[in-house]
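One chain of protein is taken out of this complex; the other chains stay put.
Chains here go by letter, A, B and C, matching the order in which they are written, and residues are numbered from 1 within each.
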Amino acid sequence: MIAVLKRGTTDKEMQSLINWFEDQGLKVHVSKGEYETIIGLIGDTSRIDADLVESLDMVETVKRISEPFKKANRKFHPDDTVIKVGDTLIGGKNLTVIAGPCSVESEEQIVEVAKAVKDAGATLLRGGAFKPRTSPYDFQGLHEEGIKLLLTAKKETGLPIVTEIMNANHIPLFEEVDVIQVGARNMQNFELLKELGKLNKPVLLKRGLANTFKELLMSAEYIMAGGNEQVILCERGIRTFETYTRNTLDISAVPVLKELSHLPVIIDPSHATGMSRLVKPMAFAAVAAGADGLMIEVHNNPSKALCDGAQSLTPAQFADVMQGVEKIRKVIE
Amino acid sequence: MIAVLKRGTTDKEMQSLINWFEDQGLKVHVSKGEYETIIGLIGDTSRIDADLVESLDMVETVKRISEPFKKANRKFHPDDTVIKVGDTLIGGKNLTVIAGPCSVESEEQIVEVAKAVKDAGATLLRGGAFKPRTSPYDFQGLHEEGIKLLLTAKKETGLPIVTEIMNANHIPLFEEVDVIQVGARNMQNFELLKELGKLNKPVLLKRGLANTFKELLMSAEYIMAGGNEQVILCERGIRTFETYTRNTLDISAVPVLKELSHLPVIIDPSHATGMSRLVKPMAFAAVAAGADGLMIEVHNNPSKALCDGAQSLTPAQFADVMQGVEKIRKVIE
Amino acid sequence: MIAVLKRGTTDKEMQSLINWFEDQGLKVHVSKGEYETIIGLIGDTSRIDADLVESLDMVETVKRISEPFKKANRKFHPDDTVIKVGDTLIGGKNLTVIAGPCSVESEEQIVEVAKAVKDAGATLLRGGAFKPRTSPYDFQGLHEEGIKLLLTAKKETGLPIVTEIMNANHIPLFEEVDVIQVGARNMQNFELLKELGKLNKPVLLKRGLANTFKELLMSAEYIMAGGNEQVILCERGIRTFETYTRNTLDISAVPVLKELSHLPVIIDPSHATGMSRLVKPMAFAAVAAGADGLMIEVHNNPSKALCDGAQSLTPAQFADVMQGVEKIRKVIE
Partner (left out) sequence: MIAVLKRGTTDKEMQSLINWFEDQGLKVHVSKGEYETIIGLIGDTSRIDADLVESLDMVETVKRISEPFKKANRKFHPDDTVIKVGDTLIGGKNLTVIAGPCSVESEEQIVEVAKAVKDAGATLLRGGAFKPRTSPYDFQGLHEEGIKLLLTAKKETGLPIVTEIMNANHIPLFEEVDVIQVGARNMQNFELLKELGKLNKPVLLKRGLANTFKELLMSAEYIMAGGNEQVILCERGIRTFETYTRNTLDISAVPVLKELSHLPVIIDPSHATGMSRLVKPMAFAAVAAGADGLMIEVHNNPSKALCDGAQSLTPAQFADVMQGVEKIRKVIE
């Protein structure tokens, strides 16, 4: 961490600041120039509140050099984290494909989709039971009933299930869920993250629409700091000025997050683009960039989906995507 | 709402879609062109799921003409909503100034700040008891104890209090709080909004860092749909490519939100800019643009604030801002 | 095109607007509702100025349904455009790889890099002679001398050359250049585009940092409207709130631009990310998404590059990228 002091700071003021840093266990190096003085801080600065330091009258600016996340940081854990879900491994040398409908609608629907995606090579089943919708008047999901239907589909196919949580009070309902998903809008719902940190269950954490890579890792750190280190990172598009696609899928998330962290990184091309016809090229791109997995919406009858149908593939389209994905994966290995 | 059909859609397909719209109680007008056909939908389209319609194979694009929010919409409620908090009125012809420290730290601190901001003209006291922090290792607030200290300051000064909620389970702790704040990161925490919709207590709803005006109004609609129509909208900066300021304060939020909605609109220049020296000019700008109020961080000793101190004014600086603000308010009336 | 009229518009006002549209050769359909009236315009609306219509007092909003670009539009030219440069074809079933240093520095440098990239499979040589630099104090390129050195490298290797123009007055200097590049900062330098439209030479047009897909196509349209239809589109990253990478590479540009237009689409992973270690995964992603080509910075001694060296590969790294790229291309064919 670097603190730049304003011109005109007295030696006494500077010394009092240096003492304070040293009290926090940091080594301090000072570089004095004509227009500014630079204070370099060496040691564990992750617990220093940069905003607090910057608030001091004598300080012009503060810049972090090392990242404030530790448990999620590859520097301190060089090996890839591999997460076991049922018989499936996520991360490392494994390619995970999570597929299923946006919303669980009926037993018939979810079981049929589950069978189809399993046949095409999916390793986990997804389906929304609690749905975050922008409008209070839109369909909000089947809730507890939706989770029961997912468990039925799991029993029928053996696929572990992934579904989204929106409220820490619902955790008991997720007891048999294999992977709990935190959606983009809740990436910084810190109260929810803390509760998930107390569980012994994988969490799939989606990047928020306006959140940086480092903020995503800080949110992972919230879960990990509680003791639950089974976090899967998911890029699902960020909000930019471009409105042709629903969001802009930031595929550089794959190499960047894998460089900064040891956690698995997957890509959701369905939500990012909002257009089913873009899912295939963006899924290919994600795997080519080295993603540990994909999350793809698949529906048995897209024209009748109750929500987000615009981004769902049919089972046949999904099978076609899977074929290409597996070939690309082999090339980059 | 407009739906544009793809070239090649058959008359039969189109007729089945028209029938479906008519079943939803809408009037349908069709304009056929060489390259596309436009279907205009007239009536209450707020309950139509645009994503669902767009998912149909025959549909190229869907555009909403009227807004999907109703209770928050000025079209249906032309008069300004005025919210009573203690003896203070928010909205209409009133200028509300909410001031106080980022975090409540001690009884001495909060009472001292409360007296100072009251003397300078503030009408409500703010102070954080539950703090959303990006890092799990940063100070998270005094929690229940913080609310008790705010209530002490309220007793000493008579100022109603505003403080942030992060978890619906904490609602019982907020029973004596006058205005509950929902922070930017929770603007689309729909589960929290629904619970706040069941209360009979004003809610100050901050715009998310990457949320549009219309999404802010949809989140207000979530609260209002539950029966609680006392919502105060707050612009606090959006995330853009510019990094010199913490966020970009979008002052056009004032005239735009007041045109779209009847709810009061206030501005938080402290969080938006992240620099105390920018609070004065941005507060002036907000009032000149017609804001119903301001939310300003004030601290009795900024150098020692435990969080976000970079954006806090001293009481003397705040009093200076208030003087200018009141003069500008008179000019624009 | 759709125009929504405000409530309260009189029939006479509306009729005068309808007459005006009909005078422009458009068919007009009117849908009257309780809160608004929708006017649908069918025909060639590309020459209608949407801003002008929206400026009318009676008009609430105007939305374009069809795109205002014609020559660049795939609707009217369904087949891929294939551009011939020397013996190389760009677009269609061909994969084009343009490689070379950021700046041309010396004959030795450019010839050596040209040979290396040719050996690794590059089909065109790039090198900057005129460099757009944010600071007036940074190196601005060798100018005319740089172009001469590129021509020497072309003679030595047979590779056609691509280099950037910043000023229409320099066109005579580009007479022997095979492909003229327009950089991101000049994407809307309409005066330059018009002059390039008069040439019979391929233009590589980069997307601006804050420009939409449709604006990129409108800029291509400027060149094509002048008679020069040999335009190659290039995505090189857009500016977002994320600052870890220099820009955010929007790989969805590939399927989106190829759906909207018949022009070839290439990706520049070097400038987009600003980090040489991200070039390989992003190049792989681009080709997997179906890009017609890549533009990659290669330097024979990255540590000494005079500019943008951070994003340059060594020839050996480039050769490694090329091997993977060719394999991925085969998979997706």
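Observations on the model:
Following the convention adopted for this analysis, a contact is a pair of C-beta atoms (placed from the backbone, for glycine too) under 8 Å apart; a residue touches a chain by one contact, two chains touch by 3 or more.
In this text the structure is predicted, and so the values were computed from the model without any measurement.
The shown chains contacted by the absent chain are A, B, C, with contact judged over the whole complex. Touching the missing chain, out of A:K27, A:R47 or A:K93, is residue A:K27. Interface note: of B:V28, B:L193 or B:V287, the residue touching the hidden chain in the full complex is B:V287.
Against the chain not shown here, chain A presents residues 2, 4, 27, 29-36, 38, 40, 42-43, 61, 63, 65-66, 75, 210, 239-241, 243. Although one chain is hidden here, its contacts on chain B can still be listed: residues 210, 212-214, 238, 240-245, 248-252, 254-256, 259, 272-273, 277-278, 281-282, 284-290, 324, 327-328, 331-332. Within the entire complex, the positions of chain C that touch the omitted partner chain are 46-47, 49, 51-52, 54-57, 68-69, 132-139, 166-169, 185-186, 188-191, 194, 208-210, 215, 218, 221-222, 225, 239, 276, 302-303, 305-312.
By our rule, only the chains that are shown with their structure count from here on.
Viewed as a network of touching protein chains, the structure reduces to a complete graph with every chain in contact with every other.
Centroid analysis (C-alpha atoms only) places C farthest from chain B.
The geometric centre of chain A is 26 Å away from that of chain B, both derived from CA atoms. Within chain B, contacts with two or more other chains are made by residues 210, 239.
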